[in-house]
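The complex appears here minus one protein chain, its other protein chains still in place.
Letters A and B mark the chains in the order given here, with residues in each chain numbered from 1 onward.
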Amino acid sequence: MVTTWANRRKTRIDDLATGRSLGADALVRLRRNPVAIVGAVIVGLFILVSIFAPWIAPHDASQSFPELQEGLRPDVIPGPQPGFPLGSDQNGRDFYSRMILASRQTLLVGVFATLIGLFFGVLIGVLAGAFGGWVDTLLMRFTDVLLSIPSLLLAISIAALAAKPSQTTVIIAVAIVGVPVFARLLRGSMLAQRDSDHVLAATALGVKRRSIVLRHMVPNAIGPVIVQATLTLATAILDAAALSFLGLGDGDPARAEWGLMLANAQAYLDVRPALAFYPAIAIILVALGFTLLGEALREALDPKGRR
Amino acid sequence: MLRFVVRRLLQIVPTLFVLSLLLFAWLRLLPGGPAAALLGDKATPEKIAELNRVLGLDQPIPLQYFRYLGRSLTGDFGNSLISGDPVIDEIGRALPATLELAVAALLIAVVLGIPLGYVAARYRGRPLDTTTVIGTLVGVAVPVFFLGFLLKQWFAVDLGWFPPSGRQSVSIDATDVTGLAVFDGLLTREFDASWDALRHLVLPAIALATIPLAVITRITRASVLDVLGSDFVRTANSKGLAPGTVRGRHVLRNALLPVSTTIGLQTGLLLGGAVLTEKVFVWGGIGTLIAQGIERRDYPRLQAIVLLGAGVYVLVNLLVDLSYALIDPRVRLR
Partner (left out) sequence: MPTTRRLAAVIAAGALAASLAACATSERSSDAGSGGATGGTMVFGAAGAPKNFDPIFNDDGESFRPIRQMYDTLITYKPGTTELAPGLATEWSSSPDGKVWTFKTRPNVKFSDGTAFDAAAVCANFDRWFSMAGAAAQSQMIYYGDVFEGFKANAGDATGEPVYNSCSAQDAGTAVVALNKYKGAFPAAFGLTAFSISSPAALKQYDADNVSQSGDSFSYPAYATDHPTGTGAFKFESFDKAAGTITLVRNDDYWGEKAKLDKLIFRVIPDENARKQELAAGTIDGYDLPSPADYQTLKDGGNQVLIRQPFNVLYMGINTKNNPALADIRVRQALAYAINRDALVKNKLPEGAEVAKEFMPSTVAGYANDVQEYPYDPAKAKQLLAEAGASNLTLNFYYPTEVSRPYMPNPTDLFSVIAEDLKQAGITINPVPRPWNGGFKDDVQKAGKQDLHLLGWTGDYNDAGNFVGTFFGREKAEFGPEDPAMYAALAAADATPDPAAHAAAYEQVNRDIMAKYLPAVPISSSPPAIVVRSNIQGLVPSPLTDERFYSVSKS
């Protein structure tokens, strides 16, 4: 116990001595962390596959093939065969191509939902944190209301509003859930800085309020927000899958998206479990990847984590 | 203490007020509207207009809102479009089921999560710790509905250890007292009914408990690590206090503070998870009401459940704040 403590002190002093910035320091610690490496590998692979999906996938996502349809019956779904490494899906389409192409759609839903949530969350958070007073009270009351509804319930309620459920409605529903979280986080972090030395110093130097907020406060508050965004990517993908399961997902069943594929494969669990299992495993892996990365980031950025 | 409670309760009021406003707007935004939903297959525009008049839907929106508010305050949330019963009766019928499920899940999460997190922290970096950490991360990444299906397929269909869905076997003629099936069986000494209900409860409770269990384990671990590294523990250790005393009095007590907040936050997650779990396990609780209400666009029902759900969630978190004072004498409630 004592030795580890001493070691920790030593590294801390070493760190201070080398004088690295917090960001660079975090990066170094990330590179040493196996959790971060595993997370980064999963996420990196996922992003690579989704970028190059149209070139990797041999076929179109919605095209059905006569050679697969030949043996297709309600209770028989043809398995792997030459040209179709994972066999057919329930409608005679190439399951392998759909799995590959789905990575892109899934990433799209996750990223857009997170970015939209992040944008509005940060906007509200910055306004509240920068102005304080009644602006803060009003905005925070609003986020309180959103936070008082359990998140999945909120997403469900919003998705149910859509006259035509589509990918966009799913993204919006999942995005709104993230807004209050980001807003609270940023505001808290900014409030903590309002009385900090560097802000006081900048004020004393006569720096304009706008640039204090944008140049000094926001950059310092953004760390936890990035961590949260990484974690939100994981929950966004899971929430989108849950919406699909509840029948509130994308209305185009031809679209290859893992959550949608998992939901639509429910009827074929006995015929070809792979139709449900592969998308499920893909979702689990990707959610895990983002979570690992997010947790590692949190640890790296948290000064307390420097033990 | 009392003043703190009163102030916090007063803070809930505006939240719920704004929420009721939002819900009301939500209801008006929905496609179709209540009249169209209500009038079977053969409604003509004239008929819808007539009904709108009867229901008061042609009056100014603010007036409608205050009427709705007034009715809600007296506990009248209208009738469900699906069953025709007052929504509040439906909720009353379904609440025990969800309560039983949520309590069981939370119990699993707390009873397993806190010791697991504590042990993982004590043996930090060892295989046990690594396994636990990986387990918690995978736990939050598995879609609940998929996990539920797997549990059912393995333990109910393939192995036959548990019944696949529902709350009670139809062959068991159990007496209903509180609606909490396990508890009722104990009350009336129909122990077979209690046992039967418990067997039904196991799989859905496990499915619902995964995420809270993962979160509680992780928070406990992090918070124990925090405390273990703090000066006062080091002092206690160096004073030569018995390790048991240090763990019990110093470490656990201080580490539990953030954990109790997390438990409060999990109640909201449980309600969301219940929608999925109850659908998979045909549980017939609040989650089922929500899923069914969404599917059939039963707006009065959804409105009431979201409002009550939010109320409960806020109250639970108030209770959590109060429990701080019990665990940590430093926290003074003002």
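A few points about this structure:
Criterion: a residue touches a chain if its C-beta (ideal position, glycine included) is under 8 Å from a C-beta of that chain, and two chains touch if they have at least 3 such contacts.
Since we're looking at a predicted model, the values are computed, not measured.
Though it is not drawn, the left-out chain touches A, B in the full complex. The residue touching the chain not shown here, chosen from B:S20, B:T132 or B:Q168, is B:Q168.
Between the chain not shown and the residues B:T130, B:Q153, B:N237 or B:T261, the one that touches is B:Q153. Of the listed residues B:F24, B:Y118 or B:F281, the one in contact with the hidden chain in the full complex is B:F281. For chain B, the residues touching the absent chain in the complete assembly are 31-32, 34, 36-44, 46-47, 50, 54-55, 78-81, 83-85, 93-94, 97, 149, 152-153, 156-157, 160, 163-171, 173-175, 177, 179, 184, 186-190, 279-282, 284, 292, 294-297, 299-300.
As for the chain not pictured, it touches chain A at residues 62-64, 69, 72-75, 90-92, 164-165, 247, 251-254, 264, 266-271.
Rule of thumb we're sticking to: only the chains that are shown with their structure count from here on.
With centres taken as mean Cα positions, chain B sits 24 Å from chain A. Across the complex, chain B is touched by residues 1, 5, 35, 141-142, 144-145, 148-153, 156-157, 160-161, 163, 234, 238, 241-242, 245-248, 262, 269, 276, 280, 283-285, 287-288, 291-292, 295, 304, 307 of chain A.
Of all residues in chain B, only 14-16, 18-19, 22, 26, 29-31, 133, 137-138, 140-146, 149, 153, 226, 229, 234, 237, 268-273, 275-276, 279, 290-291, 294-295, 297, 302, 306, 309-310, 313-314 touch chain A in the complex they form.
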